[in-house]
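Below is a structure I'd like to ask you about.
Every protein chain except one is present and positioned as in the full complex.
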Amino acid sequence: MLSKRNPQLNKHGELVHLLSIEGLPRPVIHQILDTAGTFLSVNDREVKKVPLLRGKSVFNLFFENSTRTRTTFEIAAKRLSADVINLDIARSSTAKGETLLDTVANLSAMHADMFVVRHSESGAPHLIAQHCAPHVHVVNAGDGRHAHPTQGLLDMYTIRHFKKDFTQLTVAIVGDIVHSRVARSDIHALSILGVPEIRAVGPKTLVPGDLREMGVKVCHDMAEGIRDADVIIMLRLQNERMSGAMLPSAGEFFKHFGLTPEKLALAKPDAIVMHPGPINRGVEIASDVADGKQSVILPQVTFGIAVRMAVMSILAGNEAS
Amino acid sequence: MLSKRNPQLNKHGELVHLLSIEGLPRPVIHQILDTAGTFLSVNDREVKKVPLLRGKSVFNLFFENSTRTRTTFEIAAKRLSADVINLDIARSSTAKGETLLDTVANLSAMHADMFVVRHSESGAPHLIAQHCAPHVHVVNAGDGRHAHPTQGLLDMYTIRHFKKDFTQLTVAIVGDIVHSRVARSDIHALSILGVPEIRAVGPKTLVPGDLREMGVKVCHDMAEGIRDADVIIMLRLQNERMSGAMLPSAGEFFKHFGLTPEKLALAKPDAIVMHPGPINRGVEIASDVADGKQSVILPQVTFGIAVRMAVMSILAGNEAS
Partner (left out) sequence: MLSKRNPQLNKHGELVHLLSIEGLPRPVIHQILDTAGTFLSVNDREVKKVPLLRGKSVFNLFFENSTRTRTTFEIAAKRLSADVINLDIARSSTAKGETLLDTVANLSAMHADMFVVRHSESGAPHLIAQHCAPHVHVVNAGDGRHAHPTQGLLDMYTIRHFKKDFTQLTVAIVGDIVHSRVARSDIHALSILGVPEIRAVGPKTLVPGDLREMGVKVCHDMAEGIRDADVIIMLRLQNERMSGAMLPSAGEFFKHFGLTPEKLALAKPDAIVMHPGPINRGVEIASDVADGKQSVILPQVTFGIAVRMAVMSILAGNEAS
């Protein structure tokens, strides 16, 4: 489905769509993180409103419902002064039998400048990017189990903010990795940024062995997995996506892989704890840890707005060809 | 659940949240009404657009659906030039098992500046105000049977507009008082503003006797209740909240407590008729009265936009501590 040239980049190597982190050059990632930094004021508590997208129309095309993610993109676009159109696609034209590509062609003809696409099918944002009008930029806001690149980028912003240098870090990603597009995007980003040790930690049913081919260390033992880690990324246990057969119970999972203060003590003393949210307290993470001083879960959310503003403003500044 | 200090005021006595009218100092109420007046032009027909909240993000958190109330807040916020984010909470994170306070913490981290909260549970806005980040202001847009303070304030604006002086008035509140957060907010406001005679009028099943402790005169006879009143506030018969046992029928209710031209003639000749809407014609109010020259129901709606603008702009100007 993908053309040979990276479909995210124009002939000058500039970002024109954000579809996945895989294949992004390291300087492009750092450009995004640097730009995000300019949207945060010195104390990181305020995000400034800027006119960079004034007169542009950003369409949120959520074929799969996600109020939280849609909201972060809506806020980011409005802080860039864009006009934002939220489309409840499930109730819309697709329900009348229109094809995905016809829907997209129509919206392009309405002079959309950017599509933010969430879809349950892996690859849907790529398909849209390949077929939409050349003036339209596409941002993948999560497709199937494939990728969630803005989450990956905000995770990198968070790590860089607290740890400065990627090239000395041990990062443990813990939990339901097999279903997680966040894990996949994080692993690509960490690899590109030169993190020497990336660990995937969880039960065999939730951590696929083929991750080793990506240079990831696979651990089925929590203590081993988080020992001396600098960064621990806990994943949401996707109850709603799992068949009962894969796991004995949420309680059982918590006993073995839930992050408690005791387990956290095995990591470096200044390790940070991350989570893409929404958290399941007492399932993958203990409340003491989620609310503790090593948790950077809420800063992640704040950085996420700035990172999405950065992605949108960079895309809007680049020509398709 | 409430701390001892009024959680709506900072240490300088300035309004930082609007949770209920109970406990508001009289000058704060007059400040809101005066500010609302500045948003209405001389002929009261136009509400000006002003940049007071430019760059601020107002989140409408409606845990209970109310298109009408949400719309008034959305209009008010947009006339203040705020960015408005409508969250359909029922479909959102809470459905994924996230706690109310985690949802609110996350939205705070997205740099919300204000939460407008409607919730079926009494006290939910208080809880949110106590736990959200210090830069966030909370407006109660109706919680359970507890309070609906902006409705109370717009009712006071309406009365002041038409009657000038609160200290000589007789105000009758008629109908389903037991289920009405509007009635509760109105009673607190009228008391604070010095109205000498407040009457609660309705059948025994709908008018709780303990209102007498609030200084309210309880009347189970309509003629007695509205005789010589200056202001009549009719309440909506909340069909959807009543069990059949409480009332014989809508027709029976109208016969005894519905406001007809004949009953209205018992009040002062210049009495005004108010209603928070939406009205049930022929149930609590006759069409002749709703559309008659003593009705100020539509001016209430207009004033409501200005009052909500006033509340938001005052809150945004005050520091939490």
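Letters are used for the chains, namely A and B, taken in the order the chains are written, and counting of residues starts over at 1 for each.
One rule holds in what follows: contacts are C-beta pairs under 8 Å (C-beta built on N, C-alpha and C of every residue); 3 or more make two chains touch, one makes a residue touch a chain.
None of the values given here were measured: they were computed from a predicted structure.
Engineer: From the list B:Lys78, B:His220 or B:Lys268, pick the residue that touches the absent chain.
Structural biologist: B:Lys78
Engineer: For the full complex, which residue in A:Ala105, A:Val218, A:Ala250 or A:Leu266 touches the chain that was left out?
Structural biologist: Within the whole complex, the residue contacting the unshown chain is A:Ala105.
Engineer: Determine and list the subunit A residues touching the chain excluded from the picture.
Structural biologist: 54-55, 57, 83, 85, 87-89, 91-93, 96-99, 102-103, 105-111, 135
Engineer: With the missing chain put back, which residues of subunit B would touch it? List them for me.
Structural biologist: Touching the missing chain: residues 45-49, 65, 67-68, 71-72, 74-75, 78-79, 239-240, 277-281, 298-299, 301-302, 304-305.
The working rule: only the chains that are shown with their structure count from here on.
Engineer: For subunit A and subunit B, let me know how many angstrom lie between their CA-based centres, rounded off.
Structural biologist: So the centre of subunit A lies 41 Å away from the centre of subunit B.
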